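What you see is the complex with one protein chain gone and the rest in place.
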Amino acid sequence: MTACANPAVELRELSKQFGNVAANAGVNLRVEAGTIHGVIGENGAGKSTAMKLLYGMLRPDAGGILIGGRKCVWASPADAIAMGIGMVHQHFMLADPYSALDNILLGAEPIRRGMIDRQTARARLSALASQYGLPVDWDRPVEELPVGVQQRIAILKLLYRDASILILDEPTAVLTPQETNGLFENLKKLRAEGKTILLVTHKLKDVMSFTDRVTVFRAGKVTGEVETSQTSPQELANLMVGRKVVLGIQVRPARPSAEPAIEVARLSLTGAGGSRHRLMDVNISVKLGEIVGIAGVEGNGQSELLRAILHPRDSRCRTSGTVRLLGQDVTGLAARKIRELGVAVIPEDRLREGLLLDRPVSENFLLGLHRGHAFDRWGLLDAKKLAKAATLALREYDVRPPELALPAGRLSGGNQQKLIVAREFQRQPRVLIAAQPTRGVDVGAIEFIHSRIVRARDEGAGVLLISAELDEILALSDRILVMFEGRIVAEFARGQVTERELGLKMGGA
Amino acid sequence: MRRVAQPILAVILGLAAGLAVTWVAGENPWNVLKILGKGAFGSSYDVGMTLFYSTPLVFTGLSVAVAFQAGLFNIGAEGQLTLGALGAATIGAVWPGLWSPLAPVLAVMAAMLAGTLWGAIPGWLRARRGSHEVISTIMLNFIAAGLASYVALYVLKNPESQNPETRPIGAGFLIPQFGMFGGAPVSAALPLAILTAIAVWILMWRTVLGFEIRAVGQSESAARTAGIDPGKIRIIAMALAGGLAGLVGVGEVLGNAGKFRVGFSPEYGFMGIAVALLGRNQPAGVVAAALLFGALHKGTADLDLETEHVTREVSLVMQSLIILSVSADGIWTWLGRRRQGVGSLER
Partner (left out) sequence: MIRQLLESTLRVSTPLIFAALGGMFSERSGVINIALEGMMLIGAFGAAVGTLVTHSPWLGSAWGMGAGVLLAAVYGVFVIQFRANQIVAGTAINMLAMGLTPFLCKIRYDVTGQTPAIPIDERFQSAPLYLSWGLVVICWLWMKYTRGGLWISFAGENPEALEAAGIRVNRVRWAAVLVSGALAGMGGASLSVFLSSAFSRNMTAGRGFMALAALIFGKWRPLPTAIACLLFGFAEAVQIRLQGVALWGKEPIPVQFIQILPFLVTILVLAGFVGRSRAPKALGKAFHQA
């Protein structure tokens, strides 16, 4: 390498605006070659933007990027790739119906006589795969492969192009703790070969365990850069949030009644898509007055379970077994009638399933409550009653800004979620189903939502909590079930299990 | 402000481009503009004809707009209005002795029913079979034309005419006309169109069903999660759209010709798409846009007569350019970086 050891990557005073929001405002970052460098921050702090600038997916408004000491300007990712930078995105950027081979070759196809030379590519890839211990089935469509393998494919894409700087954006979001360890074994190997790795994440634990140095983002700026060995999760959290953070809330023990809220008996679902879209003999029982948490990495049947409970008429639900809500068999019932039983739902993807983003807050508050509730007067909508109820609810649930006419898409993630919670709790639910309720939500709103969920339980509702965040499951659940590949593989009572054990079960051990 | 500015700008752009086309053809654009204006509003007859053309455009515009609100593309208004007119004419020809006011009411209902059926079919195909309504509605347009032609030539043929048309309807079916427009057939269909627009507004923005339709059009998955059945709503929306288009038959059969004439519609159905887009799928906008396009249609008809080279198809050209301008939302971000609020950066 060069005599004066330039950092592998340096960002100087990097800035980028979107409209009147400064996503990055004068970001300074130094990454030494041959290290694993953590980049952390809350959602919206600017870390993803900075990485996209580094990778050439966005162009900076001001500031510079230096690679190995040389100033670089990218017109597109092609330029960054040519300089040896590669990025594994959070959503892998793979095209499902096409083979692993084609996905890897995209953009770097070897050509012979005008046609793609898949033969040569295959040979080279096999060599790479064995060198780094990343075995892959080259010819199967990507959608049939498990998530861990998909990630390997994404990494191989970078290695195939001789990337020397690898950016990984939230790589462990979809992995079990064991798969996470496997990933980092691979990263350590890559580090040993002199490659530089940037690890973008919001998981403090991963950062503490696997990085050499950490840079902290907050509100578009860098608020700190430290040696991992000389810091603590608490310090990092404070740097991320800017104030003292209380990690976790205290929950009183439950007093469940004997009456059932949700009873799922021998639920099985077979369908296309392999083991990732199946349910096998699932049994769940939630009583009124308790919180049952289902822990599991996303993609292990949670979505299918929700669909079977809430939309049994959906054609994708060829299920056997029964689902009872509040003692009533809901097989074949229309979704609306199920909600009318007193079921509140916090959907796992609020942007797609929970809100009408272009419509005002008032209409979003109406969604789900529009038929058969206080606002329905023989088919006509009572706008005044709606406005009054909505205003009250917005205040009670601390939704900011509390403007009825604002399009819901303009609210922050946390406020959107609070709006949904406000709306759902309006119907005084006896059953609450909350899926990933605090994903993408800032810390303040997390505490609020958690407290509301517990309050619902204390007021007699039966709560089914589905989450990939172990802390959330452990803190809130009175009983914990673990879901893996469509099965319930373990059951624990509150306080009876450690995080490590849960992680093992989530990974199928 | 932008909501009103953009359609106006689009109209100006479309008109300008259309005038440019006529200039290429060898006409003086100023002259063309003058003829257009005079043709649309020059005399009471001209105004009347403009209104006469605008009335069916309100119906088809509403039809397309309602479908759009549900996220559906109703390209089938042409077929729906054809069958609507056929329905009214059939009732009128088969029971000629029926007396007013029962007769026209029945005919209006027949028109709506026929259109509703023709809209429900593609709605059902989309909801239950997944067929995209763009293609099925276009196919149904052709099929409707064939059916109507068959009925007019074989079943209800007018014995006193060589033209492809049905027998005249009974006198009791005819609706009153406004005499003040120098002979132009402006009938009670015009106030009916206005009333229909108001009714559509109430339905879409003040009722539960309207809310559900709009929700499905905004986000099918959010609507589904809220317990709405998107398939059922789509069928209802398309049926409504069909019924609205069918009402064109009222103005044509009951208020003008007194029978069904094959090919009476100068593409009212397609023009309805332009009307709905320009009117931003809102009933008030639809009425305004319908008036504009009615004027355009009358003006270009005069162009055909009074110029050497310009034919009335130029109105289609202008309309298409207007539609293109309206639909190009991205033009605003392309022309200048405007301030946009960003809700959630890391979506």
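Order of writing sets the chain letters: A and B. Residues in each chain are counted from 1.
Rule of thumb we're sticking to: contacts are C-beta pairs under 8 Å (C-beta built on N, C-alpha and C of every residue); 3 or more make two chains touch, one makes a residue touch a chain.
The structure presented is a predicted model; accordingly, all values stated were derived computationally and were not measured.
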Could you tell me which shown chains are touched by the chain that is not displayed?
A, B
In the full complex, which of A:His37, A:His89 or A:Arg191 touches the chain missing from this view?
A:His89
Looking at B:Leu106, B:Leu147, B:Ala171 or B:Leu203, which makes contact with the chain not pictured?
B:Leu147
Interface with the undisplayed chain - residues on chain B
21, 25-26, 73, 75, 125, 129-132, 134-136, 138-140, 142-143, 146-147, 149-150, 153-154, 270, 273-274, 277, 309-311, 313-317, 319-321, 323-324, 327-331, 334
For chain A, residues in touch with the removed chain:
55, 57-59, 76-78, 81, 87, 89, 93-98, 102-103, 105-109, 111, 114-116, 157
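By our rule, only the chains that are shown with their structure count from here on.
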Whole-Å distance, chain A centre to chain B centre, using C-alpha means?
46
Quick one: in the complex, what on chain A touches chain B?
18-21, 23, 43-44, 48-49, 310-311, 334-340, 345, 347, 349, 351-359, 363, 366-368, 370-371, 376, 379-381, 383, 407, 409-413, 416, 440
Please give the residue numbers of chain B that touch chain A in the complex, ascending.
206-209, 211-212, 214-215, 218-219, 221-229, 339-347
